[in-house]
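The other protein chains are all here in position, but one chain of the complex has been omitted.
Moving on, here comes chain A:
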Amino acid sequence: MGILEVKDVGKRFGGLQALSDVNLSVRENTCHAIIGPNGAGKSTLLNCLVGKLIPDTGSVMFDGQSVLGRSPHEINQMGISRVFQTPEIFGDLSVMENILISLFAKRDGAFRMHAFESVADERGLQEEAERMLDEVNMLDKRQMHAASLSRGDKRRLEMAMCLVQKPKLLLLDEPTAGMARADTNNTIELLKEIKEKRNITIAIIEHDMHVVFSLADRITVLAQGTPLVEDVPQKIKGHPKVKEAYLGEAA
């Protein structure tokens, strides 16, 4: 039994069957990669996990509870954090504030009326946020407006916002897209360390095979909304069906 159990999930957009019969089981403290060509339905699948979309059929269980019908903030409070394909950050706020908001959400829940306390007084959270920024090498940028960061930095910030919440399950949608090679390698190191030391389960969508094979314990290949194969990385590498999915009919 995995921490995340996706059963027979299907999702239709008008005439397009974006997902059909998706079954996926992610075991605790592993890194599960989901790969597949553009438009395969990878992001749509993540959307079904975090309450952005409600699947037409099937069930999604996290940690023994169904996530279907819950709103995004409730699902996050259950322990799922997500990094989006296009960075979603608080652009008008400083880098530091972005991290602090995550920490407040983790500590105080979905809503708390703390209108007379001062953010500056939260020494504990401030230090925690600084440690997190240090870990992603962004401490020197903590006073910048998040909107003025480079694309790669926005991604790292979003990842830091998720990590600082110590989620049980971290969902990453192409976390290294738009990053320089060095940053990609740093990200790989960071994620490796997270997996090994912090009991965070990771589900990652990624086109960069270097990243996938550095991190994944298992890989699911998705094509046209259905999982083709699921296996350990070594077996996926030379799998004929995978080649076919990626290279299309030409193979």
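Definition applied: a residue touches a chain if its C-beta (ideal position, glycine included) is under 8 Å from a C-beta of that chain, and two chains touch if they have at least 3 such contacts; residues count from 1.
Quick note on the criterion: contacts and distances are computed from a predicted model.
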{"item": "Name of the absent chain as recorded in UniProt (options \"Transketolase\", \"Cell division transport system permease protein\", \"NADH dehydrogenase\" or \"Amino acid/amide ABC transporter membrane protein 2, HAAT family\")", "value": "\"Amino acid/amide ABC transporter membrane protein 2, HAAT family\""}
{"item": "Sole residue of A:Val50, A:Val67 or A:Leu163 that reaches the chain not shown, by the stated touch rule", "value": "A:Val50"}
{"item": "Residue among A:Leu16, A:Ile54, A:Val119 or A:Ala180 touching the omitted chain", "value": "A:Val119"}
{"item": "Chain not shown, touching residues in chain A", "value": "50, 71-73, 76-77, 81-82, 84, 88-94, 96-97, 100-102, 104-106, 108-123, 126-127, 129-130, 139-145, 147-148, 161, 165"}
